[in-house]
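Take a look at the following structure, please.
Every protein chain except one is present and positioned as in the full complex.
Right, subunit A next:
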């Protein structure tokens, strides 16, 4: 058989292939040749064949038949063979194949080989792909090599040890004695890898960390001063050609040491103090003209921010970041923005000083920079700068890419809600957002906005006028149209009477208003939800408009036969309202009361389960039993009106919102401090007393089950709901009810949703349930927590609505709970 071709030839041949098919053919031919060569057990050409195989593997062709050959190469005595063999092992083998275990013995022998390069190869391979079994077997050898005086081997052994620790954490102890002398080396390579090893150990195990922090015995000095000394030497020493990169000696080592210092100094006062000087020195002495210097400065800044440094140092760090922002190099700016984002919560004022630069970054062309700048801008908005910042952010919203618009819009809403200097400004801002980025606004923003508008009573006329003008031209942006229809429905009378004070009132007739609402109903662009809004709005206008009631009746009856089930249901009910219940109509369609905001905080992602559509249905569907004249209907409206806001605050922060400011407000996120990368969240948030009582101090609820008996609130069709009560010690008007829902039938109940409404003098907050499935045969329960604020100590009453799927059909039930024990509300 002719000698197999060399790798170079193969590559040359493959490059001449003009199509993918040609290439594949060549490769297959060569593979066949290689396979037969392997079968012949030809030692001389094996390494050549394997090299070719690896090349083909890189191009994406299967090469697993070469695995055993790699092993044979490793076992050979020739260095060339071993080299290719180990390379092949690293590329082709992994833990999933059993073949790799065969390597263990070879590696063991090679670790003790006389030639250092062979030992090096073995260490390299073990460090790259050693499985946990291999690591366990060979850890002893690695540890021995860690103590050798050969620096070439020592540095490889250190990194190999890191890999071993990662695979088999229990073996960490074994390497501890060897680390004592590691830092005494002069060789930078060894120093570098040793620092990596120490870093890995400290990160993995808090015990190790404590060990390294405290004073070590006898002559060996403390770790932190040692590191500081090395760092100082690096900076102070003159030009050293071997480690020099653009004029700075061994920046890689400097960066590594800084990182290790960061871990050592975190949350530890003594260590941090020892580092303060050197950090200041590095920060001021490093040259910033090249990327290298900036890399070191960046690392220094991160370290300063993470450890317990003194405030002067922190200000220095933030100023360095500010300087970075002005740098021409995009990478530096990106990196600066990222770090500022991390520090903005702890050092808010210092970052504020750089606000204008950050805002400029919004106009950058680079997408990554823009995103960072946007997040940072939201974090920086406060009461003083809100007008200016909003202007910039609105401008940004206009011109940014679509992927940003949703996040930006939510962020703007949130910031506006928190810091609006005046109601009018707030509404103007909202209008601006709706008109520029209308289709990107998140769905849950709509109910929030509606609530906001209801609350600003004096602005109703102005608001409805502006909204009307906005949709006159263009009614394709769904959230805008939804809000507008709702407002027109509510305040249509103000619109036609031209009462607006803030602006020039426009002349609108009732017919024109109905025209626009009808066109929304007909338009293809309107979503089903929007149509629902429009229809309800038309209906409400029947009590507010005087001359066009017949037209409204006609419109409503048309939709009684609409294909859309939701619309049809509404239209039919409204029709019924016109015919049989006409006496109730004015009362039912009364102006919405000012919604009491139960919560004024939380990210814009709070999902309001009782959104607009829900409200509409509850409003117009009279409960079946005993409905009397108008005053009781008022009562009903109150009962349900007060319950409109039962926000479900997710108990765990889901996907992190784009606005970092949202993190401040997400109270429950504050409680989730485990593993949070940001150091201690700022405690100085404006807090509504009600919620924080419950959330931040659980031990307040001392007398748990002690005095208050629990009740069965509902028990029908196999579904049983129990209420258990807790009262707060500090705030006697708060009652916490925990509901437990259980299912005694033989089939599960799925999609279970619990809703509650309380009379107007109460406030209600519903937290999210443990799940939405109640397993059968009482084998599990759903728990959900309700918080009730009862400042007037009135008797607690509650109306509950349950929806779930059972035995393949959807079930729904309304019930009233009246048997609350007196201790729960007195």
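FYI, a contact is a pair of C-beta atoms (placed from the backbone, for glycine too) under 8 Å apart; a residue touches a chain by one contact, two chains touch by 3 or more; residues count from 1.
FYI, contacts and distances are computed from a predicted model.
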{"item": "Protein that the absent chain corresponds to, by UniProt name, given \"AP complex subunit sigma\", \"Small ribosomal subunit protein bS16m\", \"Nuclear cap-binding protein subunit 2\" or \"Multifunctional methyltransferase subunit TRM112-like protein\"", "value": "\"AP complex subunit sigma\""}
{"item": "Hidden partner chain, touching residue among A:7, A:171, A:389 or A:408", "value": "A:7"}
{"item": "Residue in contact with the excluded chain [from A:146, A:292, A:340 or A:449]", "value": "A:292"}
{"item": "Residue touching the undisplayed chain, where the options are A:160, A:264 or A:817", "value": "A:160"}
{"item": "Absent-chain contact - pick from A:5, A:26, A:128 or A:747", "value": "A:128"}
{"item": "Residues of subunit A (touch criterion as defined above) contacting the omitted chain", "value": "7-8, 11-12, 15, 51, 54-55, 57-60, 62, 78-80, 83-84, 87, 90-91, 94-96, 115, 117, 120, 123-124, 127-129, 152, 155-156, 159-160, 162-163, 188-189, 192-193, 196, 242-243, 245, 250-253, 255, 259, 291-292, 294-295, 298-299, 330-335, 365-369"}
